[in-house]
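Working notes, beginning with the structure itself.
What you see is the complex with one protein chain gone and the rest in place.
Note that the chains are named A and B in the order they appear, and that numbering of residues resets to 1 at the start of each chain.
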Amino acid sequence: MKKIRLTGLIACLLLVTLLSFLIGRYQNDNPFKLLSSNNLFRQLFLQLRIPRVLTALLIGSGLALAGLVTQIIFQNPLADGGLLGVSQAAGFGAALGILVFRGNSIWVQLFAFGFGVIALIISMLISGRIRGNKILSLILAGIAVSAIFSAGIGILKYLADPVDQLPAIVFWLLGSLAGSTWPVLIRTMIIILPLMIFFWFYRWRLNLHAMDKEIAFSLGLKNKFELWASLLASVLLTSSIISISGIVGWIGLIIPNYARMIAGSDTSNSIPVTLLLGAIFTMICDDLARALLPGEIPLGIFTAFLGALMFIGLLVNKEKIA
Amino acid sequence: MNSSFIRFNNVSFSYFGRKEKVIKDFSFEIPTGSRTALLGLNGTGKTTLLMLLLGYIAPIKGTITISKYGQESPLTEMNGAVGYLSQNENIPFDYTVQEFIMLGRAPHILKFNIPSKNDIMLCQQIIESLDLKLLASSKLGEISGGELQRVRIARTLAQEPEIILMDEPMTHLDIKNKKYLNELITNLKETGKTIIYSTHDPLDVLNFSDSCIIMGRNNTYEAGETEIIIQSKTLSDFFEIPITVVNEKGNKSIIIH
Partner (left out) sequence: MKKIVSILIGVIFLISGCSYLGSSPSYQKTIIDALGREVELSSEPSRIIIIGKQAPMLTNFMYLFNTTDKKLLALEKRSQSADEFLKLIDKNIDKKFKLERGAGAEQVVPLNPDMVILKTSMRDTIGKPLEDLSIPVVYVEFENADQIYRDLRIFASVLNEEERGEDLISSYQMYYQKIQDLLKVSNSSEKPSVLLLQAESEDQKYIFKVPPANWLQTDMVEKAGGIAVWKEANLAGGWTEVNMEQISNWNADMVYIVNYQGQSPEIVKNLKNDEIWKNLNAAKDERIYAFAYDFLSWDQPDPRWILGYGWMAFRQNPQSISSTDIQNLIKDYYQKFFTLDESAIEEKIDPMVADYFK
């Protein structure tokens, strides 16, 4: 039964990927005919469309995975990868990069990534000073850090040139894959794939983090090392994705919940399904973002809209979210 | 016969930032392969004692050791061999019974592995031995409280522990489940495991436990064989109400006045 579901999802992924390759604003004729005869289309297809679809696939599964890991670690089905203020901090870093380096994208990426990690460190330092439940103190610290960087983004928006910088910041804060090319994809894969591989092998033991701490201790989780390692890996995953796509919300929140609905709560089952669903969902959203209208629509708008619809569906159909 | 003991050597403990010691200068021995009950009013430090045994917290003074064949080593060095059943457990995600029990195998599965066929087989055996076969695919949210307790114990057993600590395992169970659990504990003891559990039922202690530790206010305690400890005067002192222990030709009873 499990194998059939998984195979079905993999087939779905391949199908959606293929369809995504066939969708785009350049739609004159039969794509297969175009590939052989039209050089312009071939260039567009190979240089822009394919890397973009693959980027959507990658960040979709990455964000969904980070969301799942965060939910397990914080024992909260409503968490997502940006919980410790990582999203807001990365957004702040990107806005800073846009203001200071005039939109030079390498710097924007580095700053976004760097500030995401800084948010984790600050949250850890603050929570270290709070007595009591480690997890709860991390959440509280994260709320504070998130608020600070959110305010920081507000300040940067205020300082930004309304003509050229502000729209770039706003577009970035809503998330977009408009700049996807092969170099960007490769750069992203270098960081994201090792992290995903780490979690792939860790996919069963991750369950322990969902247990009460004393129980987890008795089952072998003797120190905080695995916790911090998982948390850091999740933050790196989220940060590095945000640094290329901007803040794309809802994927980390909703996909793991659906994955659990399909595959159960055991992370050795829900992680594969999360990766597949995240990829499928994000590819569909980006297809809409880049092809629905002549103008580019921020990706975050579709992930929020469709994600919220899915969330409502989840609430209505289940007594509890698990 | 039994040359193996768990020893508390002059152990003291207080929580961080607090002056008053929850546990002060505790010294006692628990023979391995026995059933030891932990008695005492609420707030006397029973859970703290279990936490110390688990190794989750460390004493500020003294040591906790296990001696085997005359060799003493810190209890904390027994990895995964101490199983723990908390009083209440918060389970934020809806695992199935067999998924949940499998988690007990964690000490035996390498960090980057998934459960093996062997692990699966072992869990199946435990599920059967605890009459959980019909519930194996049910979600935790769908089963009753008594069944959940059995599932949690099954998880602890999957760990293949040598020592099992339980914090008030009987407290929320009905009579039938209590009896079942009691028999289970007896069976476990007979396989050589050391069971240490806290309870509010002196009669149960009197009937079934080999040794007991009774904890009172102001760091008082008594520890030793049940027969010696469970006396009217001792119980009355520690529970602060008049209690009479009656032992008529093997029929034991406790009268609370």
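Note that in this section contacts are C-beta pairs under 8 Å (C-beta built on N, C-alpha and C of every residue); 3 or more make two chains touch, one makes a residue touch a chain.
Quick caveat, the model's predicted, so the values are computed rather than measured.
Hidden chain, full complex: it touches shown chains A. Touching the missing chain, out of A:Gly24, A:Gly252 or A:Pro272, is residue A:Gly24. Residue-wise, the contact with the chain that is not shown comes from A:Leu293, picked out of A:Leu14, A:Val100 or A:Leu293.
Listed by residue number, the positions of chain A touching the unshown chain are 24-28, 39-41, 43-44, 47-49, 103-106, 158-159, 161-164, 167-168, 171, 176, 178-179, 181, 290-291, 293-296.
As a working rule, only the chains that are shown with their structure count from here on.
If you average the CA atoms of chain A and of chain B, the two centres end up 43 Å from each other.
Listing the residues of chain A that touch chain B in their complex gives 72, 75-77, 131, 201-205, 207-208, 210-215, 217-222, 226, 260, 264-266, 268, 320, 322.
Residue ranges on chain B touching chain A, taken from their complex, read 16-17, 51, 54-56, 79-80, 82-84, 86, 89-96, 99, 102-104, 106-107, 109, 111-115, 139, 141, 156, 159, 165.
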